[in-house]
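To start, the structure itself, in structure tokens.
Only a single protein chain was left out; the remaining protein chains are all shown in position.
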Amino acid sequence: MKFMLLCYDDEQAWQKAGQAALASAMQEAVSLCHEIAAKGQYLTASPLHPVATATSVRVRDGKRLLTDGPFAETREQLGGFYLIDVPTLDDAIAIAARHPGAPLGTVEIRPVLELAGLPERP
Amino acid sequence: MKYMLLIYMNEGAMNQAEREQCFGDSTKLCHDLAAQGKFIGAGPLHPVATATSVRIRNGQRLVTSGPFAETHEQLGGYYLIDAKDLDEAIAIAARVPPVSKGTVEIRPVFELAGLPTKT
Partner (left out) sequence: MTAAAAADSRATVDAVYRTESRRVLATLIRLLGDFDLAEEAMHEAFASAVEQWPREGVPANPRAWLVSAGRFRAIDTLRRRARFDASLADLASRIDADSQAAVDSDGVEDDRLRLIFTCCHPALAPEAQVALTLREVCGLTTEEIARAFLTTPSTLAQRIVRAKAKIKSAGIPYEVPSRAELPERLDSVLRVIYLVFNEGYAASSGTSVTRKELSGEAIRLGRLIAELLAEPEVLGLLGLMLLQESRRVARTSPAGELILLENQDRTLWNREQIAEGLALVQRAFASRRLGAFTLQAAIASVHAEAESAAQTDWWRIVGFYDVLAELEPSPVVALNRAVAVAMRDGPHAGLALIDAILADGDLAEYHLAHAARADLCRRMGSTAEARASYQRALALARQEPERQFLQRRLAELP
């Protein structure tokens, strides 16, 4: 089954933790990815730039509306994601629990609806 | 540059027929993007009722049912695209079928060196 792991973190908590802590968490995440890749469970993963760089797009009555910022202001912000292919939800939970941001934030696990006919990943 | 498009929409906003239409149009858009080398990945997500949230506190694993936050629109899918710049990403976001009912949030992806390539 394919799962999307959405990693929500308090950006300010990371800022307080410092650049070195952030860099080492990123390295830890990279190792985690290699580990799941070795088992054939890795599809893709990436951190995102801070929510300050988000742009929201809506189209109403055929007109494009742009706003600076994310869809919703939340205490914790979406900071990255993993896309994995594992047999069960429990495997997904086990991986989520190993995400270096889990102690500071929340990892939301969402099963992906497998839509037939999408193009191959490049 | 790589961008993640997060699609937020009220889950009740579409009936079955509209949802199927939306899937068909989205699939077509994905093929258009793939033909231009701009497609990396995309997928709808099962409803938030199927979400599970995981936190670690004091070394303990806390697993709860439901999404990270209750919002009046829910994350219903994503696109991962490779676009020239934000303007191109916005133009693509404006073509994602649910954009006329919900919101598409564009997040630039932080390109982290050393991640595994596709398996």
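The chains carry the letters A and B, assigned in the order they are written, with residues numbered from 1 in each.
The rule is simple: contacts are C-beta pairs under 8 Å (C-beta built on N, C-alpha and C of every residue); 3 or more make two chains touch, one makes a residue touch a chain.
Everything quoted here is computed from the prediction, not taken from an experiment.
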{"item": "Among A:Gly18, A:Gly40 or A:Gly69, residue touching the chain not depicted", "value": "A:Gly69"}
{"item": "Residue, one of B:Ala42, B:Ile56, B:Leu75 or B:Ala89, that touches the chain absent here", "value": "B:Ala89"}
{"item": "Touch residues of chain A, complete complex, unshown partner", "value": "49-50, 52-55, 64, 66, 68-69"}
{"item": "Residues of chain B (touch criterion as defined above) contacting the omitted chain", "value": "1, 3, 83-87, 89-90, 106, 108, 110"}
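By our rule, only the chains that are shown with their structure count from here on.
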{"item": "Inter-chain centre distance, chain A versus chain B - centres from mean C-alpha coordinates, in Å", "value": "11"}
{"item": "Residue ranges of chain A in contact with chain B within the complex", "value": "2, 4, 6, 8, 26-27, 29-30, 33-34, 37, 40-49, 51, 53-60, 64, 66, 70-72, 74, 76, 78, 80-81, 83, 89, 92-93, 96-97, 102-103, 105-115, 117-122"}
{"item": "Sites on chain B touched by chain A in the complex", "value": "2, 4, 6, 8, 23, 26-27, 30-31, 33-34, 37, 39-46, 48, 50-57, 59, 61, 63, 67-69, 71, 73, 75, 77-78, 80, 86, 89-90, 93-94, 99-100, 102-112, 114-116, 118-119"}
